[in-house]
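With one protein chain removed, the remaining protein chains of the complex are shown where they sit.
Right after this comes chain A.
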Amino acid sequence: MKSYPISIKPFGERAVLVEWPDEVSESILADILDFMDAFKELKIPDWEMSVAYNSLTMVYNKDHLDFEDTKEMIQACHKKQGQSKTERVQHLWTLPVCYDLEFGMDIEEAANTLKISVEELIKQHTSHQYVVYGIGFLPGFMYLGGLPSSLEIPRRAEPRLKVQKGSVGLASKQTGIYPQDSPGGWNIIGNCPVTLFDPSKKDPCFVKVGDKIQFESISKAEYELHKIEGEVGIYKPEKVVLNA
């Protein structure tokens, strides 16, 4: 795979921002993940890294950084990336969504705006695989890319003060799930009964950047069942391994 040029900028006293070309693309994301794998192999403790679309924020929790030294280390790592011995494991997760009007209070209005039926909206929303380009904004909130342009609608004019945990929303080029109750301005079309952020678990967020998500339409009865299964810890969302 070809490697993209990167730019490295200082970001305060203990962080740097590494940027790839300014676009949303799976091959750029793969390049970022390759770089992260190569950097992790250096096994320097106290670094944490977080991806968002075309950028990587690298924070050194131990001390203030010397920018020039850090830049050199990153450039060296970028040059030799892609030679990682450990194959990166990426998953396609199937997440159930109940599109019932009880949860998807904006689905009829959204379908009207898009000039399609509610059934067609659900069909389109569930027929694509969305790439996880980052996790941020709220703990466990996934930035998903790959929404078909036929489902693009603007945010609501007035945000709601409280959007329920699990709400699945549409807003311009994005679709996503609110991992907890939060204020929000997205058009809510359904609810996903799967807990996306659980701080009592060793791995509080099972989805990783680079994974893919596909939604599956479920009935209200299935929703209630998954919710209860989730609460007692016996429900695991379906996953398949993608070839990295």
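Definition applied: a contact is a pair of C-beta atoms (placed from the backbone, for glycine too) under 8 Å apart; a residue touches a chain by one contact, two chains touch by 3 or more; residues count from 1.
Everything that follows uses one rule, which is that contacts and distances are computed from a predicted model.
A.B. asks: Quick one: find the hidden chain's UniProt protein name among "Peptide/nickel transport system ATP-binding protein", "Biotin-dependent carboxyltransferase", "Putative dehydrogenase" or "ABC transporter permease".
C.D. replies: Listed in its UniProt record, the absent chain's protein name reads "Biotin-dependent carboxyltransferase".
A.B. asks: From the listed residues A:4, A:39 or A:141, report the one that touches the chain absent from this view.
C.D. replies: A:141
A.B. asks: Would you indicate which residue among A:15, A:30 or A:92 is in contact with the undisplayed chain?
C.D. replies: Hidden-chain contact among the options goes to A:15.
A.B. asks: Could you please point out the chain A residues that touch the chain left off the display?
C.D. replies: Chain A touches the missing chain through residues 9-15, 17, 19, 22, 24, 48-57, 59, 61, 134-141, 143, 180, 197, 199-200, 204-205, 209.
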